[in-house]
Structure formats: C-alpha cells, structure tokens
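My questions will all concern the structure given below.
What you see is the complex with one protein chain gone and the rest in place.
Chain nomenclature is as follows: A and B, assigned in order of appearance, with residue numbering initiated at 1 for each chain independently.
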Amino acid sequence: MKNSIITLLSDFGTKDHYVASMKGTILRINPGCTLVDITHHVNAHDVEEGAFLLGNAYCSFPKGTVHLAVVDPGVGGPRRPLLLVTPDHFFVGPDNGLFTLVLMREKLRMAVTPTDQKFFLPRVSHTFHGRDLFAPVAAHLSLGVKPEAFGPQIDSWFELDFPKPIIERGRLSGEVIHIDRFGNLITNVTEKELARFSKGRSLTVTIGRRKIQSLKKGYWEGKRNEAMALVGSGGFLEISVKEGSAQKLLKINRGDPVQVSPRSQAANSK
Amino acid sequence: MKNSIITLLSDFGTKDHYVASMKGTILRINPGCTLVDITHHVNAHDVEEGAFLLGNAYCSFPKGTVHLAVVDPGVGGPRRPLLLVTPDHFFVGPDNGLFTLVLMREKLRMAVTPTDQKFFLPRVSHTFHGRDLFAPVAAHLSLGVKPEAFGPQIDSWFELDFPKPIIERGRLSGEVIHIDRFGNLITNVTEKELARFSKGRSLTVTIGRRKIQSLKKGYWEGKRNEAMALVGSGGFLEISVKEGSAQKLLKINRGDPVQVSPRSQAANSK
Partner (left out) sequence: MKNSIITLLSDFGTKDHYVASMKGTILRINPGCTLVDITHHVNAHDVEEGAFLLGNAYCSFPKGTVHLAVVDPGVGGPRRPLLLVTPDHFFVGPDNGLFTLVLMREKLRMAVTPTDQKFFLPRVSHTFHGRDLFAPVAAHLSLGVKPEAFGPQIDSWFELDFPKPIIERGRLSGEVIHIDRFGNLITNVTEKELARFSKGRSLTVTIGRRKIQSLKKGYWEGKRNEAMALVGSGGFLEISVKEGSAQKLLKINRGDPVQVSPRSQAANSK
C-alpha cells in the first residue's frame, strides 16, 4: 500500500494546530502516505457545507483514496463514528450527515461503525475524535486493514435532508446551496435535471429580482456587471458574473431560491 | 532516511510566496521528504502564539520529525539560530523563545547554534533566514546530518516567561492563552494542576463576570448559548459554548484572567 492517499476535510481552520495533530497522527501510523487537504475552512459546525464540498471533491481522487472528514459538532456525544466503502473510495468521519452527497452519488458497498479501540489512539479525548479516533482509523485503512475489522457493519446511518429541486406549475425550483470564492452562486439544480426539464426549450433563470435569458457555456461569454447562468464544473446550475461576483451584484445568500422556466413563459410574465 | 518528515510553522501567511520558498529550498536538498504545515497564520511577530501552537502540535508527529519554526521579528540581527534535540524530535528556528512550550514538556538532549555556512544557502539575506538558513538546516537534518555538525553546542538560550497559573487565597488563577477558530478559550491551567487543586472537590470556574459550575466532559454536554468549562484535547482548561463561540458570548481576549475555586466557596461568594 505504498502511495496511499488520505484527503482531509474539516471545519478546523488553518490557524490552530488541530489539522497538524491529525496529520502527525496519521504519519505515525503510515509514514509513507500522501496527505491532501480538501479544505479546513468549512464554516464551524456546518455539516451541510462540509457535505457539499466533500461531495464535489472526492470524485477527482484515485481509486483507493481514504477521505477523512471531520465536521463534528456532536463530538464525544452519542453520535457514532462511521466508515463507508464505495467501489472506489473509503470515507471516515462522524455519522451526522457529512457523507450525504457522497451517498447520493455513489453505490454503497459497506457501512461500518468503528468500535475496535486497537485502531484508536490509546487515550481518546471527548473533544477531538479527529485526532484520536478518525485519523488513526483512516491511517490503518490506508495501510490495507479491511473495513470490517474496525467494527460491526451497520445498515442505517444519518443523512441530511439535502434540498432537492422540485417541478411545480411548470417551473423547476431549486436553491443556492453554495457560494464560492468568486461569488458564483451554485444551485442544487443538476445538468441532468435541467436537460430533462428543458426538453430542448430555451430557458429563463430567475434569481432574486433578476431574470436571466438562456444559458451560457462559460464565463467568457458573459458581460461584465451582468448576471449569467451556466452549468458549472460540478454539474450544477450556477449564476455568475464575468470577472466579478454574482453574490455581490445580486445580494444573494445560501438558501435563496432559484427558478427555471421555459423562456417564452418567462418572457410573457415579464 | 526515506520518509523523513519536516513540519513548518510561521507567521508568513499563505498569500505570499514565502512558505513556498522555504519548501522549494528544502526539496532541493531532500526531494523525498514529506512536508506538513502546522500553521502559517501565527499573528505577525507573535512569538508567544507561535510557541503555543508548536507546543501543542509537535507531539503528534513520529519520532525523528524535524520541526521548522519561523516567527522571527529579529531576523538578521543579533539573535542566534537554534537547533534543539529532544528524545524524539528536532527543532530548528530563531533563538527567541519560540520553543518555550516544547522545553517545558520535553527533556532536552542537545542545543546547538548552527553556524556552519556549508549548511546554509550560498547567499544568506538579512531578511529571510527561513529560506536561507533555517530551511536548509532542517533539510540537512532530515537527511541524517548529526546535530553537532551544524555548529557549537550551547547551554543557554532564550525562553519566554510563559504565564503559569498560581494558587493564592484558595484560588487557582490562570489566564486565557489561546482562542481557537471555534472561539474556545484555552487557558494555561493544565489538567494536572486542576486535579492537584481540586482534590476531588467540585469546582467553579470564573471568567469575566461569569461563574461556571463544575466541569463537563465534552462539548455535547453543554447547552447552546451557555458557557461551559472542560479539559480540552490539549490537556488545558477550556471555556466553550456548544456549537457556538465562547469568545463572542463572553467577550474575552487572550490574556484575560480565569479563576478556579472549590464549588462551595464560589457558591457562597455569589
């Protein structure tokens, strides 16, 4: 298992020593593994945001990668630890919904709750399972320990009620689920859902008080200071501004609604 | 010395090229080493904060790890470079107190001031010893060069006057030494000192105008919007709020006092 890869995602930030504590712990167990940060800037305790970012990042990594994700407001309490196995990946973290997007996209092979303390640090604190429990489990996994060795298999786990777009009165209604560094407004409407809804028709996207006619292919087709709609690199409908911030221009927050309608209808309703 | 590990801690931030310059320099000397960031977001010139974060992170890393730490307001001036050897670790950085916490926790094996220029870059600037001196010394160490080869052994070095809790009038008085990303208030009162002071008695923790009765085991036992006290993952007394920020709730700054007293006494004084 040389060249094994472990990714890390958390809400620990990068100022404190918490991320380094997890990495040192992993390297004590598997000194040869490659560590890759997904992000540690998930908003504190924001499991939904963590689920979104993990769900978009994991799929770029090689077969066999272990994804260690710790956004864990319930640390030390009754929530269980969780180890998930999909055809190509392993996931380790708290059973609080952090893997919801992964589970929407992947076929689950096995779910285990790690209970065997021989894979934990000798002393497990009540406040930092990232270092004391999840990191060592991830490290042992990366060394080739079989998932079923960590504890009993389980057949239920916690999932977030991730907002799904709905079609009503001829409109496809979704919401903004993430706003990225550039101020791009990423919605929960997927490329597939758009295609199924549009049936080849031209579309109007409504967000806030703005109506956006038709979809662009890429940012370069937009105009400065003008919102455009397109399918972003993650396969979601996205509202953007060329070399600018759609968030600033439109003053939109996460959770705000977005609507897609056939163009003619929208034009009429103007 | 395959799989050698070098950690990096600095106040360089991650926007500028300074950290990359150190890493490139290390990889020119030891291309196979594993680089792990502890943090680069120490407040500019804040040696005490750097000492705290390093002192909490180093111990998670494997035997033989080289810890390169550069918070160095006196760069280029009379302060000496320092190389410390403990039973399990090496430390490289300026002799300005950055290793104070490490020295409080570890048995020192050897202290060296690196003076042999063959282990530095050919041209050492007056403003960036992190790249020109400390990084190459750390890299050569990671290749197995003996510590005593870098320069003369020394028997005195600079240490910060790190605030220690004191007991007076039946109270254990400490202070907040770090506030983490979650707004947890981490004090300089250790678990050991708490145990020795409490002698099994229940305790009251006073911070700002707030009195907190008894200690929790973990965050999940707390209530929202209510301060709780517990022993955190670093072994220090910590004031926290469940899924919230104790810093925001209590409006406390680093350096503010905290007091621990037996519960009955505190109850009386209410």
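Note that contacts are C-beta pairs under 8 Å (C-beta built on N, C-alpha and C of every residue); 3 or more make two chains touch, one makes a residue touch a chain.
No experiment lies behind these values; they were computed from the predicted model shown.
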Margin query: From the list A:47, A:84, A:185 or A:230, pick the residue that touches the absent chain.
Written below: A:230
Check: Among B:27, B:59 or B:110, which residue is in contact with the omitted chain in the full complex?
Finding: B:27
Item checked: Touch list for chain B against the chain that is not drawn -> 11-25, 27-28, 31-32, 35, 44-45, 73-78, 125-128, 131-132
Check: Touching the missing chain, which residues of chain A?
Finding: 3, 5, 7, 14, 34, 36-42, 53-54, 56-62, 65, 178, 180-182, 217-221, 230, 232-233, 242-243, 245
